[in-house]
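Missing here is one protein chain; the remaining ones are kept as they sit in the complex.
The block that comes next holds subunit A.
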Amino acid sequence: MASTILEMRDITKTFPGVKALSNVNLSVEEGEIHAVVGENGAGKSTLMKVLSGVYPSGTYDGEIIYRGEECHFKGIHDSERHGIVIIHQELALVPMLSIAENIFLGNEHARYGIIDWNANETRTSALLKKVGLKEDPKTLITNIGVGKQQLVEIAKALSKQVQLLILDEPTASLSEKDSQALLDLLLEFKRQGITSILISHKLNEVNRVADKVTIIRDGRTIETLIKKDIREDRIITSMVGRSLDNRFPPREPKIGETVLEVKNWSVYHPIHAERQVIKGIDIDVRKGEVVGIAGLMGAGRTEFAMSLFGRSYGRHITGEVRLKGKPIDISSVSKAVEHGIAYVTEDRKTYGLNLIDHIKHNITLANLPGVSRHSVIDDMRELAVANDYKAKTNIRSSSVYQMTGNLSGGNQQKVVLSKWLFANPEVLILDEPTRGIDVGAKYEIYTIIARLAAEGKAIIVISSEMPELLGITDRIYVMNEGRIVGEMAASDASQEKIMRAIVRGEGKKAS
């Protein structure tokens, strides 16, 4: 057999409050395609960032042995010099530069700082031929599709004399045809002796090209399967196989009449007008019910929620929304808020908080009339409200005058939640409410959700963590590629069932 090209031993990486990786082992042989699979947040991308030097040597524990030598990469340039190139999920191309300029960005054929364009373009043409892309090197990146951009990234990797190519979810935003072409290219590279690490959710792809599969869950290596053992069922079990203990507060659902109904909801991409992101979704939520939306990243869950909430995403939005049976107009955020709909964003720093202002001002922002009279804010009433919610949601801070930018993730999330609770909504859409927060804070968030449901609010929880959905919801919709591909009662659901619905796109309707 071929020799081992890469060995990662006992990699442990800790972020403040979270252990992202603990004693992960990965061994890759020369010339193979090695797939790394796991749920969102399992630690795959973190592992690859450790390998490529994004997290430099010294910020993690464990050792990396590459071609028999222990390596301490100080940065991405360091690993690239050794022939390790990573292609991230979000492409790192400059849209207004040409293909050739992008491929040799920072690495131009130049003498005394003067670029030799002929040399660059000749080299680019050769590289593009290798990856099977028929485009003029002078074409601007912005003028070619995502699939071709992916190929440009790979050509860029080849220009760096790549020996170990790492692809992070390369087909996540590609069409079926482009994905096939990309996988064929990987197989072609394998024949040329280039080793690849493929991170993917799509088990059919893994099945097709991978020689080995390593499964990571909760920051730990579960197992590595060799070609003959690779089966979807086996992988799914390993990906999700964890026990559900008392990580969720108990609750007794009291479910009433239907509060929110969405019918045939369709949305197109805000920039690529021909791309339909949401393809005719029907969902409903009842009083006192917690409904989950499961799915992988890129399934369109956030896009769906934001398009619903005052058309904050997308265009050519069609479909009907009914609140307690009556059609409502929620074409702007203020109208949605007036109708009692609240959306708690997944990205609290970008969309949820004014980080340079304190807790008090953030909590009342969505309902300023609630603390003012004739547009004049009653400072003391505002203070009382802020303290009340600080206590209710257990925000830990020296006072409500602390800047939200200085709070931990969990406390920031509680501030965003408080803001929307004070707006007193009937329907609450929570998008990844526990992303990036520690276990203790998670339990507190779950407790708040349970309490709100008991108060009779209708709640939609979008989450990539399946145990969370199983633990706190009453009913689960499974979403994939802009469609609802499954619906099941939480009591009836399991991680395997959800994962199956996602990867096969053929969820069964459960009663």
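By definition in this document, contacts are C-beta pairs under 8 Å (C-beta built on N, C-alpha and C of every residue); 3 or more make two chains touch, one makes a residue touch a chain; residues count from 1.
FYI, contacts and distances are computed from a predicted model.
> Any idea which of "cytochrome-c oxidase", "Deferrochelatase", "Spore gernimation protein KB" or "Xylose transport system permease protein XylH" UniProt assigns to the chain that's been left out?
The chain we cannot see is, by its UniProt record, "Xylose transport system permease protein XylH".
> Just to verify: which one of A:N107, A:N264 or A:N354 makes contact with the chain not shown?
Candidates A:N107, A:N264 or A:N354; residue touching the omitted chain: A:N354.
> In the complete assembly, which of A:T4, A:S312 or A:S494 touches the absent chain?
A:S312
> Touching the absent chain in the whole complex: find that residue among A:E169, A:E444, A:D474 or A:E487.
Final answer for the missing-chain contact: A:E444.
> Using the definition of touch stated at the top, determine which of A:G68, A:P250 or A:P369 touches the missing chain.
A:P369
> Considering the complete complex, identify which of A:S125, A:N394, A:S408 or A:S494 is in touch with the unshown chain.
A:N394
> Of the residues in subunit A, which ones touch the absent chain?
Residues of subunit A in contact with the hidden chain: 309-310, 312, 332-334, 336-337, 343, 345, 350-357, 361, 365-366, 368-369, 372, 375-377, 379-380, 383-384, 387-388, 390-394, 398-401, 419, 423, 444, 447-448, 451.
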